[in-house]
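With one protein chain withheld, the remaining protein chains of the complex are depicted in position.
After this line comes subunit A, so read on.
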Amino acid sequence: MNIREIIAKRAALELNDGEVANLGFGMPTQAVNYLPEGVSLIMHTENGAFGIGPKPKYEEANSDVSNAGSEPVTLPPGAAIMSLGTSLGAMRNGYIDVTILGALEVDQKGNIANWAVKRKGLWWPGIGGAMDLTHGTKKIVVTLTHTDKYGNSKIKKEVNLPKTGINCVKTIITEKAVFDVGDDILILREIAPGLTIEEIKEITEADFIVSEDFKEMEI
């Protein structure tokens, strides 16, 4: 398994049967490939549907059925279409149980930054539905690689980039560790096989304590 698969597989364990879920692109979407047996979700897509299914075959792709990435999807029995306004209202107003989101940075206060980096002096690429999602969703799981390509921790004492949500993240999953967000401190729940707590400390800028239920990551 590569790093992205490890993170996606571990993130899938945070999803419970019957939850209404909105999953971000990349590793979060990959998590559905690893859903534990007996877990089925109501997938939400912000362009306006509850209950979307897998990619169709070429000849069956309907040009009026897409997900938030404007990719062709299918609508299984029980799916429901709604307007964009209703869909974003559902996000803002707490109708989404869980989201798994990618992030640029996350911190020990539960802040997340995932909508903007500076390019040529301008913030890019934009917010989309991310802020509505972090505003209202009950359980926010962040997935990201533990460090950037220079080895710097992406898990900060305080995020530097423009925030997407404040004090909202519940759980952080990397290829090396799983943390819950406590009261201005992270709680280390799991580490990847072969790593030590000392090694996690060296690559984590945020302060953390070790959970009483601390264990090895199931990957």
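In this text, contacts are C-beta pairs under 8 Å (C-beta built on N, C-alpha and C of every residue); 3 or more make two chains touch, one makes a residue touch a chain; residues count from 1.
In this text, contacts and distances are computed from a predicted model.
Undergrad: Match the chain absent from this complex view to the correct UniProt protein name in "Sodium ABC transporter ATP-binding protein", "Acetate CoA/acetoacetate CoA-transferase alpha subunit", "Transketolase" or "Permease".
TA: From the choices "Sodium ABC transporter ATP-binding protein", "Acetate CoA/acetoacetate CoA-transferase alpha subunit", "Transketolase" or "Permease", the unshown chain carries the UniProt name "Acetate CoA/acetoacetate CoA-transferase alpha subunit".
Undergrad: Residues on subunit A that touch the omitted chain in the whole complex?
TA: Residues touching the hidden chain, for subunit A, are 45-49, 55-58, 61-66, 68-72, 75, 81-85, 88-89, 91-92, 115-116, 119-120, 122-132, 135, 162-164, 166.
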